[in-house]
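The complex appears here without one of its protein chains, the remainder shown in place.
Our next item is chain A:
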Amino acid sequence: MVLSNGSTTSGVSQAAGLDDSDEYACPICEEEVKGLVNLNSHLDDVHQLGMKKAEDREGRPSKLPNGTKKHAKIDRHLRRQIDMKKDHWIRPIKGSSRCEFCHQILNQENGIINCRKCGLLFCRAHCKQPVKLDRMAHYDPIRGEPCKCCLKCLENRPGYNEFGFIRDRTAVFSKARKSNNEDRDLRELQLEHRFIRLVNGIVYVYRVFEGTFMASLRISAEISKLEKSIVPWERDEFAIRCYICETAFAITVRKHHCRLCGKVVCDNEINNCSNLLPLKNLINAAADLPLKITAQTGADVLDIEIRICAVCLQSLFKKRKFLKERVTPLSALLQKYESLHDISRVIMGILPNVERVLDRAGGIDATPDEISQLSKLRRKLLDSFSMYDFMTKQILQMQASNASEARIIASIKLSSATFIQDKMLPLKSISSVISSKLNTQERTSPQASEQLKFDNDLTIKEVKSCRTQLMVLKEQRFLVQEMIEDATKRRKLDEASTLTSNVNEIDVQIEELTKKLGQQGFK
């Protein structure tokens, strides 16, 4: 290893390393050492550099019998153990230390072993996972030596529990798209430019010649002159086939020129290779371009038709149309859904509140204040739920404009049903808390009762408790009714019948209570 150190001391470096009589100064303690080999062993022994070299020396010198070789191996093993950081090891206490994994008491039989990494104590069976550690007992997958470790340290190695590789290709994609679109944008700009010149030219021609002698003739002559000046037209006699659909021209398949690119196209109604398009539609579709169209521009100008081929049409108007469609307002269904979502947000906002208050009000020392707060929240929640329910029903009744919308409606129906079922639960516990609280409170404060009796011989307290009971019952009747509907819909008739009998029981109780309450019942 440190052979290069040899040359630092003596200027006489030519093959000096082989000569044992040369003297070297140790680079660390500056002690004089005879010969390179001795210097090396000095560095290894005194300054503990280069374990490896030392081991090699031990194994190499003489041809030892097998037994001693083994001994050397153990010796090396021991050395490494000694070198490892150990001060984080937990000392075992005889008879009371337990294995961190199986919690049995450790003794000589099942082994008392420190996990080399975390230092905790384990029995032999639960501390034999090989993990490669360096001397500071840190995980080192490349240069470390395998050491006995516990399961936890094995599992917590970085990378051991990782999964789910993902590669984002958006950047590469956008780059490719950008270089593609740059060319296209350039072409589009050219077309736009021609289109502006054409439209403005036509408007100008009309303004100049309108009302003059033989206006219509002169105008059309001027316009065809203008059209040819905007883009040079391809010569008719060279065109044999339409450049889009490749149909050969004939008497029935006439040649036409696109006014924006000048190429010769056919006028096939099936392929739509080119079309005569009224100016006003084009202007409408490209309102963002600087066209010199004013309110005074006559209707006859706007009725002029220009021939444009399908390719130019696409590149000029496809994107405009798409963007325009994207900013149109949402369809009625989607709008409704947005508001449905808002309400569900409101409900989700209230719920944690409710749970907090419920926790406090559920306790023994709940103040009447908290209970009233609870009932207030409850009312709010109930209102939101009925609103939610109402909106859902509205959505379900909507006419779907296409098959996809119909499927969206079906999905909304499902998701709102689960939403109601999931979120209604705390509501039920609120009512039970309120009813039990009211009962106990009335019992503890008898001063308000007794005196005031209604005509049907009930105290205020009784009336109150009856009312809450009634309320709970009605709520539950509603819920059970919903379940019945659900069950019948899914053709689980046995369930439905049990449920119906429940409803009947509830009905009987409700009737009893209303009878008892008489006029004090709910209106």
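To be clear about the criterion, contacts are C-beta pairs under 8 Å (C-beta built on N, C-alpha and C of every residue); 3 or more make two chains touch, one makes a residue touch a chain; residues count from 1.
The rule is simple: contacts and distances are computed from a predicted model.
Undergrad: Looking at what's absent rather than what's present, what does UniProt name the missing chain, "Large ribosomal subunit protein uL14m", "Signal recognition particle receptor subunit alpha homolog", "Exosome complex exonuclease MTR3" or "LAMI_0D09824g1_1"?
TA: "LAMI_0D09824g1_1"
Undergrad: Touching the hidden chain in the complete assembly: which of A:Val172, A:Leu189 or A:Met348 does that?
TA: Only one listed residue reaches the unshown chain, and that is A:Val172.
Undergrad: Contact with the hidden chain only, please: which chain A residues?
TA: These residues touch the chain not displayed: 101-102, 125-126, 128-132, 139-142, 144, 146, 151, 154-155, 157-160, 162-170, 172-174, 176-177, 180-181, 184, 318-319, 322, 325-331, 334, 337-338, 341, 402-405, 407-408, 411-412, 414-415, 418, 421, 425, 428, 432, 469, 472-473, 476, 479-480, 483, 487, 490-492, 495, 498, 502, 505-506, 509.
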